[in-house]
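Let's look at chain A:
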Amino acid sequence: MTIEIPQSFWLYFTFFALLLVDGLWCMLATHNLVRILIGLEILMKSVTFFLIVAGYLSGRMALAQALVITVIVIEVVVVVVVAGVILGFFRKHDSLDVENTRSMKG
Partner candidate 1 sequence: MLLVAVFAPLAGAFLLPLLGSVSRRLRDVSALAMVLVSLGCSLALVSGALRGDIVSFSIIGPLGLSLILTADALAVFMAIVSSLVGAVIMLFSFDYISHYENQNEYYVMAVVFLGAMMGLVFSTNLIYLFVFWEITGIASWRLIGFYRGKADVLKADKAFLITALGALVMLVGILAVYGLTGTFDLTAMKGTALPLGISALLLIGLLSKSATLPFQTWLPDAGVAPAPVTALLHAAVLVKIGVYVFARLFLATFAFVEALRTIVASLAGASALVSAGAALVETDFKRIVAYSTVSQIGFIFLGLAMGNPLGAAGALLYILMHGLAKAGLFLSAGIVEQNAGTKDITKLGGLIRTMPWTAAAFLLCSFSVMGIPPFGGFFGKYMVLSAAVSANEIVLATVFFVGALLTILYLFRLFTKVFLGEPKGTPAAEKSRLMVACVVLLAALSLIGGLAVGWPSELARVAISQMLGVTG
Partner candidate 2 sequence: MSHLLLLVPFLAVVVLNLLPKRARGAALWVSFGVLGLEAAAAFVERFSSIDSSAFTWLESVFGFRLAADHLSGLAMLCAGIVGMVALLVARRTLKDAGEKFFFANLVLVALVGINGIAMVRDLFSLYVFVEVTAIATFILITASRSGAASRGEQVFEGAWKYIILSVVASVLMLTSIGFFLLSAGDITFDAVKTALGAPGSLTWVAMALFLCGLFVKGGLVPFHGWLADAYTAAPAPVSVFMAGIVTKASGIFALLRIVSSTMGSALPGREILLVVGALTIVVGAFLALGQSNMKRMLAYSSVSQMGYIVLALGGDLNLGILAAGLHFFNHAISKSQLFANAAAIEEQLGTLNMDEMGGIGARMPVTAGTTAVATLSIAGLPPLAGFWSKLLIVLALWNAKEYGFAAVAILASLVTLAYFLSLQRRVFFGKTHPKWAHVKEAAPGLLVPVVALALITIALGVGFPFALRVLLGGGA
């Protein structure tokens, strides 16, 4: 591979950081449970991307792929479970507003 390592690293890292910021903002700025989940997903995308980039740049693509596959499986289970909880919450409160959950303090 004849790529300039530092430069391309910073290029990829920039996009990783953009996705990360986007996901975090999406999670923090909303009151909607589903949207928090979407923000979480964007965060996961950014990390998946970063792992692939790491494998690409360090020449350990096979390892990186193995890791990413596992991450994807975990991601799916998390999403399904969280979605189930959101549904339960909606059935109970008829709302998706996270403000309904601020009962505990201290």
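A word on the picks: all candidates are chains of the complex that A comes from, given by their letters.
Descriptive notes on the structure:
The working rule: contacts are C-beta pairs under 8 Å (C-beta built on N, C-alpha and C of every residue); 3 or more make two chains touch, one makes a residue touch a chain; residues count from 1.
Remember, predicted model here, so these are calculated numbers, not experimental data.
In the assembled complex, chain A touches candidate 2, while the other choices in 1 or 2 stay out of touch.
Listing the residues of chain A that touch candidate 2 in their complex gives 9, 20, 27, 33, 36, 40, 43-44, 46-47, 50-51, 53-55, 57-60, 63-64, 67, 70-71, 74, 77-78, 81-82, 85, 88-89, 92-93, 100-104, 106.
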